[in-house]
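A quick write-up on the structure given underneath.
Here's a slice of the assembly, chains where they normally sit.
Note that the chains take the letters A and B in the order they are written out, and that residue 1 is the start of every chain.
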Amino acid sequence: MLLALSTWQEIEAYLERSTAIIIPIGSTEQHGPNGLIGTDSICPTHIAAGMAEKEDMLVAPTISYGMSQHHMAFAGSATLSPSTLMAVVIDIVGSFRQHGFTHFYFLNGHGGNIAPVTSAFSEIYAGHGNDKTSPRCRLANWWRDSAIAALAKELYGNAEGYHATVSEVALSYHAHPEAVKHAEMEPAVAPTDEFYDAADFRRKFPDGRIGSSPQLATVADGERFYQLAVETLTKDFHAFVANS
Amino acid sequence: MLLALSTWQEIEAYLERSTAIIIPIGSTEQHGPNGLIGTDSICPTHIAAGMAEKEDMLVAPTISYGMSQHHMAFAGSATLSPSTLMAVVIDIVGSFRQHGFTHFYFLNGHGGNIAPVTSAFSEIYAGHGNDKTSPRCRLANWWRDSAIAALAKELYGNAEGYHATVSEVALSYHAHPEAVKHAEMEPAVAPTDEFYDAADFRRKFPDGRIGSSPQLATVADGERFYQLAVETLTKDFHAFVANS
């Protein structure tokens, strides 16, 4: 059930059945020579839609802009400052709480969001520490799920990488097969390193990839990640709602 | 050309041809008994995609959460505070400016966004008042276009209304025919009035509509609005880029 395609009366009815909501969150940032700038938003949006197709779960509109400061030396990347992203998360959770939602499952596609979103959760909890109906927030990073990570390891070994990974590019291609791209990349597996600011990132990773070979990504692989992610994150969602 | 489905190299190439970008902005809020909660985001996203299909224009991901404080008494509505929405707009414009974009065409689907987005533009200009390459921002409210308003008047007369209007519901149905809803509404044309806070809004407009009869909305009408909006806003976009 997609919030954007529902009426308010349908949401009122949903709240009788559940007070949990899935909020996909991603970013708008470069993903190497053949990866889509929307990759990090497309992946959780795609998984969440799959979850909602199979079970009675409500999915909110995707937060499409995230914290991507370190990608800003590549054209087309956009970033919210950490403070702005925190405010967005706090406002959205606060809004849905007014209607009776209690469980906020942020389905995340971007590592750079982890620090600010986690910080936002702390600010949200600050006002509710002694309240039995205080909100419960979870940041579920789909690519860190152990089953997903195992599949990526099995398929690509070390070429999976850390940014513009094969798995995320494949999953985005499954969501948007019309946007599959082909590009030459040298070296085949991108370098890895620590990095500091955006200029440093670009110096060390001149085509935007970190440690990955996204030229290996296929729609067929993307479908495997999609099926697995829908299954495994559905379980994670249920565990979150049941145990918190 | 959709930013989300492009690579950074493709954006680098686009910037050789144009430094203008379309940023759809909407909201997540109730739209009456048969209108979609995502209506205000769906409409500008749909129009922008149509514009980008016909001409070489770049469309950024939609800002799907807007300033909807006055709708908060209806389940499923979410709002950013005006300050948060301002920060989002400032950060996104600031990001794209780093890559050389100069013209920011916010294609807006929601009246409640006008005050904070206009305020954000003032904060953006504050730092660039004496700079020849200072940014140019335009908030284009698609439903206020004179041709669009004339068509709505012709088709529905006063039943077009002010919130959950027939035209926006029709346009959203054209974008998502799978989500067309049917609902009884009493009275046929909703009341109109001034309103203050969210509770006052709900008291005066108990089913969420203001002055409208969205039960008249059809996919076919939606297509007419779509075609007209693509045409008329494309002209508006060109005029903005040429004259500012």
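As a convention for this text, a residue touches a chain if its C-beta (ideal position, glycine included) is under 8 Å from a C-beta of that chain, and two chains touch if they have at least 3 such contacts.
Computed from a predicted structure; not experimentally measured.
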| item | value |
| --- | --- |
| Homomeric assembly size (copies in this file), of which only 2 appear in place | 6 |
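Here, only the chains that are shown with their structure count from here on.
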| item | value |
| --- | --- |
| Angle of rotation relating chain A to chain B [CA atoms, steps of 5 degrees] | 180 |
| Complex interface listing, chain A residues touching chain B | 2-12, 15, 28, 30-38, 41-42, 60-65, 72, 74-81, 83-84, 87-88, 91-92, 95-96, 98-100, 176, 178-179, 181, 183, 208 |
